[in-house]
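Quick one: the structure is below, questions incoming.
Here the complex is missing a single protein chain, while all its other protein chains stay put.
The block that comes next holds subunit A.
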Amino acid sequence: MKTNDIILQTVTKFTLFVIILFSIHLFFAGHYYPGGGFIGGLMTSGAIVLLLLAFDIKTVKMILPVDYLKVVAVGLLFAIGTGAGALFFDKPFLTHAYTYAYLPLLGKTSLHTAVLFDTGVFLVVIGVTMTIIQTIGESE
């Protein structure tokens, strides 16, 4: 018998967005407060897992047509790219640079290349987690 998941699905439709927003908050909090790319990525993939619980794998693939292995590859490229970027400025590998910028809406903002490295971590964590879960879920 197929049970009716309407309550779970409706709550998911709203909660999903709040969870992902919280994960973005954690991701950007990483420099000054607890948080960062790893926990942010885990939280995002947690939201997608919630989606997988509420709907089936086919629906989630329709909603998010993403090849998670490619997400891993892009994340690794981000990490290597920010590391290699330092070599162009005669600095050792993985030297990070930062500056303070006055952006029109945000006010005083510190721009740090570590954020790009963290983006790589974020993407790799999402990709790896989702690959593991989807591979296990698909096999009979």
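Please note the rule applied: a contact is a pair of C-beta atoms (placed from the backbone, for glycine too) under 8 Å apart; a residue touches a chain by one contact, two chains touch by 3 or more; residues count from 1.
Keep in mind that, in the parts below, contacts and distances are computed from a predicted model.
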item	value
Which of "Na+/H+ antiporter subunit E", "Electron transfer flavoprotein subunit beta", "HEAT repeat domain-containing protein" or "Quinol:cytochrome C oxidoreductase" matches, in UniProt, the chain that is not displayed	"Na+/H+ antiporter subunit E"
Which of A:His25, A:Lys70 or A:Lys91 contacts the chain that the document leaves out	A:His25
Residues of subunit A in contact with the chain not shown	13-14, 16-18, 20-22, 24-25, 62-64, 105-107
